[in-house]
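What follows is a set of notes on a single structure, which appears directly below.
Complex shown without one protein chain; remaining protein chains in place.
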Amino acid sequence: MKRQTKTTSKSKATVLGSEDSFRMLVESVTDYAIVMLDPEGHVVSWNPGAERIKGYTQNEIVGKHFSCFYPPEAVQRGVPEQELKAAVKDGRFEDEGLRVRKDGTQFWANVVISVLRDQKGNVRGFAKVTRDLTERKQAEERIQQQSREIMELSTPVMQVWQGVVVAPLIGSLDSERTQQFMERLLDRIVETNSPVALVDIMGVPTVDTQTAQHLIETVSAVRLLGAQVVLTGVRPAIAQTLVHLGIDLSGIITRSSLSAGLLVAFEVLNLQVVSKIASR
Amino acid sequence: MKDRQQGEFRIESESDIVSARKIIRNAAVCLGFGLTDVTRIVTAASELTRNIYVHARSGVMRWRTVNNGPDVGLEVTFEDRGPGIPDLAKAMEVGFSTGSGLGMGLPGSKRLTDEMTISSEVGKGTTVVVRKWLKS
Partner (left out) sequence: MSAESISVIKLRGLLLVTVPADPDDTTVLALQEKVLEAMVQHESTGLVLDISTVQTLDSFFARTVVETVQMVSIMGGRTVLAGMRASVAVTVTQLGLSMGNALTALDVGRAIELLNAEASKELRV
């Protein structure tokens, strides 16, 4: 019994000492919002990281309920309370989601809520650590933007002559890529005022049903603009696929090579290639 | 962060169709949709609003921003207490084209949007909900 009291006072002293150090630690952290909540979810303590990430000063936020950090729909659905319940049940709760700053702007956050219990096991409150993932999200968005740019670079639509754009497609075409290609081709045709679009698919190994559908749609859409597609480089394998899919290619001008397609373009534009060497 | 879009608009006259288009165009642009996607959803809204006017005489169009994790989208609901659609499967057949003056543009509207749900009861009415998500 005596020993226990001794241990208690010893640990009390240790706890007091570590409380100061702990406070120093928490106060020095600016990358994470370290916030203490009472058992009902009101803010009890606030650190510089919390002010930086969420925008509120200590005076403004202490005493307020932590649901003000959540977007309105989340509050309506009772998300903050659910998270506290989960922390009580499992000891901790971790989530990535949208949170709201003081100025109303939303940001993507990683949040860990840990339940704080006294020695008897009663819930004394919660520790909530929040990390602003905005930078990580921006990095992810940059990568996605770069993939888009790579996709665009790999399906360029180039104006090779007044009135002719050429689009050499290379690689396998999925539905997404073909749709984006269609939109870009149409934009370029309007931009450059080109009545002829040479679409070369020599570099496309296979075509699935959806992609074939999109290609046919592309041809129809180009016609609606007042231009026409000349499809070149149709490999036998693709021709077979298109026939099996019941796709009627009779309305589309096709040529085996890009250069043959170019001759068609010149015909449409009423142009002629004449050799410089005068023939007698 | 883009403004949350939300609202309700009653369809009661033919001129409400073009007003509905303007409303949805504004909502889609505010949410950050690109031009082609704006055109898609506005055209779908035009078709579905027209359905309300033509088949039920009156109804309501509701729209709101929707979230799915980090994704943001626009959801538009078209509701009427009209005659309802007797054969939903037939109405959704792709061959049932609006170009010939038949049909209700439902398969086309489905193509223009990312998600579409229809519930209809003969004699009670029809509700069509469409969603278009912002491509990240």
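The letters A and B name the chains in turn, as written, and every chain counts its residues from 1.
One rule holds in what follows: a residue touches a chain if its C-beta (ideal position, glycine included) is under 8 Å from a C-beta of that chain, and two chains touch if they have at least 3 such contacts.
Small disclaimer: the values here were computed from a predicted structure and weren't measured.
Participant: In the complete assembly, which of A:44, A:225, A:239 or A:263 touches the absent chain?
Facilitator: Candidates A:44, A:225, A:239 or A:263; residue touching the omitted chain: A:225.
Participant: Give the residue, chosen from B:14, B:71 or B:87, that touches the chain omitted from the document.
Facilitator: From the options B:14, B:71 or B:87, the contact with the absent chain belongs to B:14.
Participant: For the chain left out of this view, which of B:35, B:88 or B:122 touches it?
Facilitator: Candidates B:35, B:88 or B:122; residue touching the omitted chain: B:35.
Participant: For subunit B, which residues lie in contact with the unshown chain of the complex?
Facilitator: Against the missing chain, subunit B presents residues 14-15, 17-18, 21-22, 25, 35-36, 38-40, 42-43, 46-47, 50, 94, 97-101, 105, 107-109, 111-112.
Participant: Provide the residue numbers of subunit A that touch the chain removed from this figure.
Facilitator: Residues 182-183, 186-187, 189-190, 193-195, 217, 220-227 of subunit A touch the chain absent from view.
Here is the rule we use: only the chains that are shown with their structure count from here on.
Participant: Can you give the whole-Å distance between the Cα centres of subunit A and subunit B?
Facilitator: 26
Participant: Residues of subunit B touching subunit A in their complex?
Facilitator: 1, 36, 67, 69-70, 136
Participant: Across the complex, what residues on subunit A touch subunit B?
Facilitator: Per the touch definition, subunit A meets subunit B at residues 73, 97-98, 104-106, 108, 137, 141, 144, 183.
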